[in-house]
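I am attaching a structure below and will ask some questions about it afterwards.
A protein chain is absent from this complex, but the other protein chains hold their places.
Chain IDs A and B follow the sequence of writing; residue 1 opens each chain.
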Amino acid sequence: MDDDDPRLTLHPDRLFPSDPAERSIARRIHATTCDLPVISPHGHVDPQVLVDDRPFHDPATLLVTADHYLTRLLHADGVDLGALGVASGPLSEPQARSVWKHLCEHWDLLRATAARTWLEAELVELFDCSVRPSARTADRIYDQIAEHLGQDAFRPRALYQRFRLSVLATTDEPWDDLSAHRALTDDPTWSGRVIPTFRPDRALDPARPDWPEAVARLGTAAELDTADYDGYLRALEARRRTFRAHGAVAADHSHLDVRTEPLDHAVASRIFHSALAGDVSAAEAAAFRRHMLFEMARMSCDDGLVMTLHPGVRRNHHQPTFERFGPDVGCDIPIRTEFTDALAPLLRRFGTHPGFHLVVFTLDETAWSRELAPLAGFYPSVYVGVPWWFLDAPDAIRRFHSAVTETAGFRRTSGFVDDTRAFCSIPARHDLSRRVDAGVLARLVAEHRLDEDEAVDTAIHLVTTLPTTVFKL
Amino acid sequence: MDDDDPRLTLHPDRLFPSDPAERSIARRIHATTCDLPVISPHGHVDPQVLVDDRPFHDPATLLVTADHYLTRLLHADGVDLGALGVASGPLSEPQARSVWKHLCEHWDLLRATAARTWLEAELVELFDCSVRPSARTADRIYDQIAEHLGQDAFRPRALYQRFRLSVLATTDEPWDDLSAHRALTDDPTWSGRVIPTFRPDRALDPARPDWPEAVARLGTAAELDTADYDGYLRALEARRRTFRAHGAVAADHSHLDVRTEPLDHAVASRIFHSALAGDVSAAEAAAFRRHMLFEMARMSCDDGLVMTLHPGVRRNHHQPTFERFGPDVGCDIPIRTEFTDALAPLLRRFGTHPGFHLVVFTLDETAWSRELAPLAGFYPSVYVGVPWWFLDAPDAIRRFHSAVTETAGFRRTSGFVDDTRAFCSIPARHDLSRRVDAGVLARLVAEHRLDEDEAVDTAIHLVTTLPTTVFKL
Partner (left out) sequence: MDDDDPRLTLHPDRLFPSDPAERSIARRIHATTCDLPVISPHGHVDPQVLVDDRPFHDPATLLVTADHYLTRLLHADGVDLGALGVASGPLSEPQARSVWKHLCEHWDLLRATAARTWLEAELVELFDCSVRPSARTADRIYDQIAEHLGQDAFRPRALYQRFRLSVLATTDEPWDDLSAHRALTDDPTWSGRVIPTFRPDRALDPARPDWPEAVARLGTAAELDTADYDGYLRALEARRRTFRAHGAVAADHSHLDVRTEPLDHAVASRIFHSALAGDVSAAEAAAFRRHMLFEMARMSCDDGLVMTLHPGVRRNHHQPTFERFGPDVGCDIPIRTEFTDALAPLLRRFGTHPGFHLVVFTLDETAWSRELAPLAGFYPSVYVGVPWWFLDAPDAIRRFHSAVTETAGFRRTSGFVDDTRAFCSIPARHDLSRRVDAGVLARLVAEHRLDEDEAVDTAIHLVTTLPTTVFKL
């Protein structure tokens, strides 16, 4: 190690406000939450990783290739996604080193991004790195991480314990056989809690080219005939029951908008059959999707699955990238999203249904103060989802609390959700959130808008009873 | 009283920034405004309360049941609006105690909301409470408030004096006989100033089922035949004159949007008659409403009433709640609102008319920097309304100044408007605003963007000459 290279350290006061009064309060608040278990009620980790419990393959695959926050920024700075191993098979050692070097060479690109904050925490806390990534230090850091990954303490199950995870939700296709979840449940040597989430997007949107196939797979999985509309509905209900039986607490939906308009049964049935026959207009397909989102709320009222919404993203904005590398590689771009009118039919029917929970996330932060906080401040079913994806970052989290809390308080929000497929980033993401929340609460105390005992109680509530209540854990 | 219960106190530095330099400047600024009279140019207090000057009925009716900021949040947390006395008749003593207890039991729900800040100030400053509300303390606090309400010093007229109100505007239907206002004016023992505001929404929107009735009542009140369009226009003009004669300074309008498009007289007349006959399309009804908003501007130019706009709310979003409890119980939800194009026809014709004042409020805060500040920074008639309703809260007020002031300065805003039907909250609302404004100005001084004498002058201007000028008081 070279004394000339800049250090990489984690300051104990990182992410707290600079004002001394706020900072000292924030320290005290954070001290009460920093060691609490991590509840992860929505995310995208592959459960098979925990079933297999094999060592992670290499530093680059683990920390770079699979993380679209990083690959997208490197791509913007001129690095081809192919050179980052995206959508290729397992990386050879020289390939992995090369990917890792790309990241380290572009380290300054990440300045002040949330992605860097998470990554720094992983490097220091998990892998004992103490030197700032750069072209000079890339290989040394690679070696250090690789050495750690070879240890038993760095296999997935050990990390699950180390991360103090008390529950980890995955996201699964409705026809998933849930064998990984079953394998974990059936394994007497495993004591964690990994639960599936019902995510039926592909089966609900006739505008998708793979919708007929999705409907068929749904039928196969449910052992029901989905060639007609009623069978299709029954298959969805059946698969939701199966998910529940495997521990699922939520059904998640990510469409372009959240419009929810019920159709007459005859109309829905007609569109369903036309669409299966390949004869559906864009307007009919959208109408059917909006009808089915309404139906999903009805089913949630019946079976108790929490309904979560992640709308408003134009997926695969750059078609050539999608064609070459597939989905989820960093070219999804948000659009403006409307909630007040879109959700009105659903909320008219189910908004005060006992036990119905609807958690609404958005990438259009203008909706926080204008629509979501007012909705969650009236409907017992509605919770404002915490900042998501591009907005899951310190300043955006502060804007979220500022926009939502004055109208809806803290208890009408979802509690933190990491929403990640980057397993090793989970503790860093939760800690970032806890630190920023501590600072937000500290400001309220310093401005004498909240007593400190209330702030502490709120901070603890936000990471314990709030998520367990909202997600029915 | 139990020493174990947490205290309820008002810190003298509450709502000031934590930074010591900013805080000490904020203190000095606030000291120059905190004792100035309260001007309330827009609100919803029932003037009959001041005519009758009877003691308030009970703590719950006064502070909870009538305050939709509180009832909506309690409803969201699972308390039925019926259990809060909403839309029931006068509460019995046990009922009132029960309502009050619901609030106290859910006190933590209100953390960091503006509603709590107002309520705390009322409890401490008005009712000498010194203990934090909770299930344990609910009855004690109830008794203490009830005891106060029985005193002469807590009857409405005494409070009007105590609140240092110099003017209080009410909001009134166009056919209101204004007898309460006349009774006050004619009462030699009353020295306050309570003025009506002309609010003709129901008479301007043929899409409302009660529009024909509103048109008829307008005619009756004006003693003019409103069965034809010209008579309808003359009746509106006549009622505006009557309001002016009773001290009104403003006409207020709250429609879904602020589009203003004049129709030919023949077209307007035709829609008017069709609509009265019950034969009007949604598009025609909207066109007529937008035409009438334009006509309202014309009349304001003629008679001098300040035109104020409160648009962009989907009223009674939850239809079942409306059917059971009526309007204004907490389920109005904002929507996105456009101003630049919507107001263009009105401003083209009247935007530079001498003496015309147009005060534009919004619940869509995105319009502040993008549309309203640019409009108010050019048109002599346009003033940006201060944060309204869900946005009338410390952080939102800071965002407002940040978004508006750099483009339009302070003088193109409306001055504070409490917009409340909760009489006892008026001083708390104005003090919150003065404190936050002091902090906003203090930051500008601390950043050397404004001299302190200018900040003091601005703070005083915002609560004295600005509202009297904008509202022609």
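As a convention for this text, contacts are C-beta pairs under 8 Å (C-beta built on N, C-alpha and C of every residue); 3 or more make two chains touch, one makes a residue touch a chain.
Note that this is a predicted model, so its numbers are computed, not measured.
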{"item": "Contact residue for the chain not shown (choose from B:55, B:212, B:304 or B:380)", "value": "B:380"}
{"item": "Sole residue of B:371, B:395 or B:431 that reaches the chain not shown, by the stated touch rule", "value": "B:371"}
{"item": "Residue of B:22, B:205, B:395 or B:418 in touch with the missing chain, whole complex considered", "value": "B:22"}
{"item": "Hidden-chain contact residue, picked from the options A:248, A:363, A:422 or A:446", "value": "A:363"}
{"item": "Interface with the undisplayed chain - residues on chain B", "value": "19, 21-22, 338, 340-341, 344, 347-348, 351-352, 366, 369-371, 373-380, 382, 402-403, 405-412, 443-444, 446-451, 453-454, 457-458"}
{"item": "Absent chain, residues of chain A that touch it", "value": "6, 10-11, 13-20, 72-73, 75-78, 108-114, 117, 132, 314, 317-321, 330-336, 363-366, 390-391, 393-396, 399"}
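By definition in this document, only the chains that are shown with their structure count from here on.
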{"item": "Centroid spacing, where centroids are CA-atom means, of chain A and chain B in whole angstrom", "value": "40"}
